[in-house]
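These notes are about the structure you will find just below.
Missing here is one protein chain; the remaining ones are kept as they sit in the complex.
The first chain written gets the first letter, and so on, giving A and B; residue counts start at 1 in each chain.
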Amino acid sequence: MVARTEPREPQTAKERDPQVDATRASVKRTFHGETIIDVWNLDFFYGKNQVLQDVSLGIPKDGVTAIMGPSGCGKSTLLRTLNRMYEVVPGAKATGRIVFEGEDLLKTDPVVLRHKIGMVFQRPNPFPKSIFDNVAYGPRIHGLRNRRKLAPIVEDALQRAALWDEVKDRLKDSAFSLSGGQQQRLCIARALAVSPKILLMDEPCSALDPKASDRIEHTARELAEELTVIIVTHNLQQAGRVSDSVAVLLAGGELAEFGPTKSVFEAPEDERVADYLQGRFG
Amino acid sequence: MTKEQREIQKERDLIEGRKKRSVSQWAAFTLLGIGSLFGFFFLAFILYWVISQGASAINWEFLTTAPRNLAREGGIAPMILGSVYMTGGALLVAMPFALGSAIWLSEYAWKGWWLRAIRVGVNTLAGVPSIVFGLVGLGLFVVALGFGVSLLSGMCTLAMLSLPILIRASEEALRAVPRSFREGALALGATRWYMIRTVVLPTAIPGILTGSVLGMARAIGETAPIMFTATAFMMTNPWPHSLFEKVGTLPYHLYGLIKISQHYNETRHIQYGTVFVLMVVVTLLNLTAIIWRSRVRRKKAW
Partner (left out) sequence: MADEGVRVHPELKIRKKNRNVDRYVFFVLALVSLVALGIILYFIFAQAAPFVGKLKIVPEELGTIQKWGENYAPTTFWDLFSSRWSPASYKHQFFGMIPMIVATALITFAAIGMAVPFGLSAAIFVGEVGPRWLKDIFKTVLELLAAVPSIVYGFFGLIVIAPWVRENFNVISGQNGFTAALILSIMALPTIASLAEDALHAVPNTYREASLALGATKWQTIWRTLIPSASSGIIGAAILGMGRAVGETMAVLLVAGNSAFLSWNLFDSIRPLTAGIALDMAESVHYSAHYHALFALGAMLLLIALTMNWLAEWFHVRLLRRQGVREG
């Protein structure tokens, strides 16, 4: 349960500013399930450059939420605000509130946050260590050193990432001995090893061939039964296959539409989103 | 001339010009080639000279005994040891600071006044002449801190001198670690230091070691900074026996044989032998570092 400890913020853009037109008011939709993250009025700047404009949405718990949009619209940036990864870039600034587990995650300890919200990157980035050590890296951060206790965690994570059968006999091998698709699944396992509640995936298939892509999508859907998956993708078909709800960002960092995938794809309310889905731009 | 004839003449001129240009180009390139050979030539000549003159002086006695008879006979073993101790000690003193600086510069530094100031500091240190380090070593370690003319003073002076090289090499090694590794670790909830300790440093170690070897090679050949801070020629006990006593090193021994000793012409074979040993050590260290570095670069799996 997400407990609301303070008075409700203005729910829709329309409530905040009556001048806003009806299209934007549809940005916040209610769901039957609960939301796990609520983003309120997020603005994002790289130096003087504004990359996200007043984004507000509520990510539903469990299931897959896709974030889509043309290149450069800020979808990766949005994803990275959720686990505060943008902080590695100097000059990046986020204002607004992002409520997770009752607290504004923009203000809490990012180190603790990141074990609850994991991330998989665009290009597989395993460490130059063995397969076992890659997956065990997360638990080791938190003090778990005993190999006997680590082994079941590693196996479990690799199973959930659908990689266990392929590597169970060679856990000591270097992570780089795996193919691209396997490395990416290794990165998923690595993220899963600390039992996150949310898994962020930043265009995880863009560096992979279609077959490997397919497996990742399949894995994402399976994982979504136990945790929330938020995936950024520029591939419309992938979004359609994989996600339960979808957010469409447009150039300039504006959230144009957010809702259940089927509704948005079949009957988008915003005309620009309709254009995008037709492939007219982006 | 008709218009056609003029056109043909123009073509001819162009071709003539092109020929002339290629001749002058050929001449220019040959000159350049010869000019550039000078560097190779000198290296080859120096190496040949050292080997041919010095190899004959090398024997077991030379490498294991102390100088005798006013350094006209015997060997240079204490000097070899002295060089090793001095250089090794300098590295030991300098490395923590150098690595710490490199880590700050590469992993922690925030854009601002301090970053620029420290960079200026490192670059300026690199430009200070070695004899100035000697003067400062004299003023600071020998006199002010009271270490006296000793191995310790020499180590500290050399450490100061090696700082820029070690910092630059270490920083380069750290920056060579791909950003994706850092991001992956941070995204898992690692703190910055934990990430550096478990991912960045282990990956950068080969490069850092290469840098240390290069620093060592440079320090071993230095004479000026240790001339009045650490060394002596013709000591009663030339073996390095205490941190607070003077030592003999290879390059200073050579200097002594030439400038201090009265028997400059009689010790010629010792001089060549000393040069030989010094060059072998320095060249080996450098080659090791160079080869290692290119192997590490090629081996990268990422």
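Some points to look at:
The rule is simple: a residue touches a chain if its C-beta (ideal position, glycine included) is under 8 Å from a C-beta of that chain, and two chains touch if they have at least 3 such contacts.
Since this is a predicted model, take the numbers as computed values, not measurements.
Touching the missing chain, out of A:153, A:175 or A:201, is residue A:153. On the side of chain B, the interface with the absent chain consists of residues 18, 21-22, 24-25, 28-29, 31-36, 38-40, 42-43, 46, 49-50, 96-97, 99-101, 103-105, 107-109, 114, 117-118, 121-136, 138-140, 143, 160, 163-164, 167, 189, 191-193, 217-218, 220-224, 227-228, 251, 254-255, 258-259, 271, 275, 278-279, 282-283, 286-287, 290, using the contact rule stated above.
The rule is short, and it goes like this: only the chains that are shown with their structure count from here on.
If you check the complex, the residues on chain A that touch chain B are 83, 85, 88, 90, 111-115, 118-119, 121, 123, 125-128, 137-138, 140-142, 174, 176, 187, 190-191, 194. For chain B in complex with chain A, the touching residues are 110-111, 178, 180-191, 194, 198-199, 202-203, 301-302.
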